[in-house]
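Written out below as structure tokens is the structure these notes cover.
The complex is shown incomplete by one protein chain, all other protein chains being positioned as in the whole.
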Amino acid sequence: MIWQLDLSVLTLIVICAFATIMVKDLLSAAIIFGAYSFLMCLLWTEMGAVDVAFTEASVGAGVSTVLFIAAVYQTSRTVKPRKSGRGLAKIFALLATLLTGLVLLIAEADFPGFADLSSPASLHVSPYYITQTLHDTNVPNMVTSVLADYRGYDTMLETVVIFTAGLAVIAILRRYKKDQPFTPPEPYILSKGYPDTIIRFVARQLVPFIQLFALYVVAHGHHSPGGGFQGGVILGASFILLAISYDFKTVLGIMNEKWNVLLGNLGVLIYAGIGFLCLGLGANFLDYSILSKVLPATDRVMARSHGMLGIEIGVAIAVMAIVISIYLNVVSRGKYDKGL
Amino acid sequence: MTAVVILLTLAGLIFFSATTIGILRFPDFYSRMHAAGKGDTLSSLFMLLALVLYNFHEINLGNLLVAMKILLIVVFIFMASPTATHAITDAGYESGVKPWTKKPEEESP
Partner (left out) sequence: MDSFFIGTGVALCLLMLLTLHRAIRGPTAIDRIMGLNVIGTKTTILLVIIGTIYHRVDMFVDIALAYALLNFIVAIAASRYFQHRKNLNPKGYGFRYRSEGEK
């Protein structure tokens, strides 16, 4: 907590938030919202929440702004002017906003201070995690162990939520043509789009590094910030970069729709399957320590570490497939013919 | 060592200030793009080199890894930032932004 940086970044965030609401051009609103996401990541880093900041970094820089631009590309860029003569509604909305703000300000007074040692959360739960995580699970990054082991149910259902979001996007947007059978494009052949050599060359050089870095984030999540979700988003962002810089069909040639949906299923299935494996071996659902019966040469502590790695891989696969699927559906209106 | 770190950081800040002044004051899109693309890349090189030197105070494996990662950031910024500049300038050219000229008859097409 560095109060000088805190104050400056918060000022910038408030300015960004107001500008995002006030601007009438939707593309500009998406871009200013990207700047807001950068600043949010800075604020979280500066408060010490490194894992949250990593999530914001990967999602904000790689995926969310691109998805906004794709949505604006397929819909409309301007806001319809609102009809005048709604004075009463405006006054009512202002009153409701002020009242909510007042209630929130009153409730804020009851919160414990930042990093207050005598607050209830710091008295009962946190000391256990801080002192016992390394002893229990052999994972130095306690955020990973809390997310994947102690609170494994939460994370599993979050993965299911992401999976459901992908399914909903497919169900709403995807349109199959009946008379034209889908001919898969030949992989690695560049179609005539916008032959921009510089962008293509740099993207070709950078995509392997991005994917390698994503795998590092997944595998190294036990020791540093990161984990399955962040790694999966970065993997998906590398495919989005391919789809933007090369062509829509290039990505479809590497990862077609059937495989994509299958991978999304497989990721959730890995997570739930590890849980059911623990159940079948005679322990509770997602209690990885029982996996030492199956895994060779591991004691109960190392089994928890390996179980976490397994579910991180599942989350990464699911998130990658869902991110690619959402992008492809949004940018082509579900027709899968051409994108940005 | 500390003097070098401070010198490099100040150099980076000076170039960043020049970039910002260029972004704010230049008259048209292309010249602003010129300021943003060049000054940004060079000043990030200076500041990250300063941070590498400051973090590399004693030689061990962890410090070496951190220094390598920061140098990798420099490499990726040097690849990605000019590409982004090129892409944005290309977008402006494709959508027909007129370059700024001093002659008054060309200002109003």
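A and B label the chains in the order they appear, each numbered from 1.
The rule is short, and it goes like this: a contact is a pair of C-beta atoms (placed from the backbone, for glycine too) under 8 Å apart; a residue touches a chain by one contact, two chains touch by 3 or more.
No experiment lies behind these values; they were computed from the predicted model shown.
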Where the unshown chain meets subunit B, residue by residue: 2, 5-6, 9, 12-13, 16-17, 19-20, 23-24, 29, 32-33, 36, 40-41, 44, 47-48, 51, 54-55, 62, 65-66, 69-70, 72-73, 76-77, 80-81, 83-85, 87-88, 90-92, 94-97
Touch residues of subunit A, complete complex, unshown partner: 2, 4-5, 8-9, 11-12, 15-16, 19, 22-25, 27-28, 31-32, 34-35, 38-39, 41-42, 45-46, 48, 50, 53-54, 57-58, 61-62, 65-66, 69-70, 72-73, 77-79, 81-82, 194, 199, 203, 206, 209-210, 213, 217, 224-226, 230, 234, 237, 240-241, 244-245, 340
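In this section, only the chains that are shown with their structure count from here on.
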Averaged-CA centre spacing for the pair subunit B and subunit A, given as whole angstrom: 28
In the complex with subunit A, residue positions of subunit B that touch it: 76, 79-80, 83, 86-87, 90
Residues of subunit A defined as touching subunit B within the complex: 196, 198-199, 202, 205-206, 209
